[in-house]
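As you look at this complex, bear in mind that one protein chain is not there, while each of the others sits in place.
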Amino acid sequence: MARRPYPQEVDRFKWWIADPHFNRPFYLDYMARESTCIFIALYAILFVWGLGALASGPEAYAGFIGAMQSTGGVILQLVILAFAVYHTVTWFILAPQGMKPMRMKDGKRVPAGRVVQALFAMWAGATVVTLLLVWVLIP
Amino acid sequence: MTVQNRQIEVLRYDPERNDAPYFDTFTVPCKEEWVVLDALTYIKDELDPSLTFRWSCHMAVCGSCGMQVDNKPTLSCKAFVRDYGEKIRVEPLANFPIERDLVICQDDFMEKLERGRPWIIPEQKREVDDGPYVQTPVQLDDIKAHTMCINCLLCYAACPVYALERDFMGPAALTLMYRYNADSRDGGWDERREVFAGHGGVWECSFVGACSDVCPKHVEPATAIQKGKMDSAVDYFTRFLMPGGGK
Partner (left out) sequence: MNSKVPSHKPLVWLPFAAGGMFAALLLPAAILLTTGLVLPAATSYEAAHAFASNWLGKLVLLGFVLLPVWHAAHRLRVTAYDFGIRADTMVAWIVYPGAALLSVLAVVFLLQI
C-alpha cells in the first residue's frame, strides 16, 4: 500500500486560541503568564523615567510623581500590579518544577507543595520587611 | 450493567482513496465500564472493519493507543466513555502526519529518540568482573519519574513548540536525555551536549508545561527539561571559564 502521510499543520498565530485542549484553558493561561513581561517592562521604563526625574531636580520629580499618582497613573499601576502578582503566583507554582527535589535529612523528598508554600511565605515576608524598612527610613 | 448508545465521531483517512481526512460517525452501544478503545474495537468488529488504529496492552503500559479524544491527547485504553458526553470525537494524535485513520507517522520521533543516545554511557567501561554499579536509593529517586516513559507521544501532541517547530527534539526525547545525563552511573554528557544544548534542544522549550499535564505515567517531562536547562547553563559557564578544560 502506498504511503501518503497527511500533514497536520498548526497556525502560528491561532494555536493558543484554539479549542481548549485540556480541562481548563491551558494555553490561554500560559499566554497570560508570559504576557506579564509586557507590564513588568512598562514598569521598568516608568521607574527609569522616575530616576531621571529625581536626578533632574524637584520640579522634574514633581512632574513625574504627579503623573504616577494621578488617577490615570494609579489605575495604570494597578493594572501593572495585577500582572505583577499574576507573575508572582505563576512563578512560585512553577519554581519547584525547575529544581532538583530538595531532600530532608532522612533522604525523603520535600514535596513540591512545601516549596511553593515557602516561596509564598518569603513573598509575604519580603513585602512586610520592605514596607517596614521604607517606613523607618522616611525622614 | 447499563448499556448506553454513544456517537463516536472518528477521523478517517485512506491515503490510496482520499485527498484529505473526513469524519465518520458510528453509533456504539457502550457498556458502563468501557474505554474509548473498546468502542473503537466494537466499530472495527461490528460496523467497519477498515477502521485502523494502534493498540496493544489495553492497560496503559505499552504507549500504543495515543490519540486525541475530544481534542485532548489521551491513551484510548485509559479514557473511560462514562467521563465523556453522548458524542465523543476521536482523532489521530496532533502534530504528527496521519498515515491512515487514527495511525500517525512516528518516524520523526524515532529518529530523535535515537539521536539523544538514551542509554548509559559510562565514564569508564566496566566488565562483568568489575561488579555492578552502585547507586543509592536517593540517586535513583532523583530520576525515577523520568525513567517511566512509555513513548506514547501524548507530550508531543500537547507541545505547542513541537507543533510549530519540527526541529525541536520534543519532551520525551529530551527527558530521556536528561534521565541518562542525571543518572549517577552515566558519564555521557559530552556525547549528548550537541543535541541537548544545541539547536532543537532544551533551549527551544518555553515551559508551557502541557507535556507534564497530559503524561499518563507522570514522567514530568517539563521538569526534566527545566532541570536540563539549569545543568546546561552551568555547563556553559564552566566551559567558558575553563576553555579546553573541564567537562
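To keep things simple, chains are lettered A and B as they appear, and every chain counts its residues starting from 1.
The rule is simple: contacts are C-beta pairs under 8 Å (C-beta built on N, C-alpha and C of every residue); 3 or more make two chains touch, one makes a residue touch a chain.
Because the structure is predicted, anything quoted here is derived from the model rather than measured.
For chain B, the residues in touch with the chain missing from this view are 115, 160, 167, 193-195, 197-201, 203, 206, 229, 232-233, 236-237. Interface residues of chain A with the unshown chain, by the touch rule above, are 12-13, 16, 30-31, 34-38, 40-41, 43-48, 50-52, 54-55, 58, 61-62, 65, 68-69, 73-74, 77-78, 80-81, 84-85, 87-88, 91-92, 95, 98, 119, 122-123, 126-127, 130-131, 134-135, 137-139.
Here is the rule we use: only the chains that are shown with their structure count from here on.
Computed from the mean C-alpha positions, the centre of chain A lies at a distance of 30 Å from the centre of chain B.
Taken in their complex, chain A has these residues touching chain B: 1-8, 10, 12, 15-16, 19-22, 26-27, 30, 34, 94, 97-101, 103, 107, 109. The touching residues of chain B, when paired with chain A in their complex, are 13, 15-16, 20-21, 71-73, 92, 94-99, 105, 137-138, 141-142, 158, 160, 163-164, 206-210, 212-214, 220, 222-223, 226-227, 229-230.
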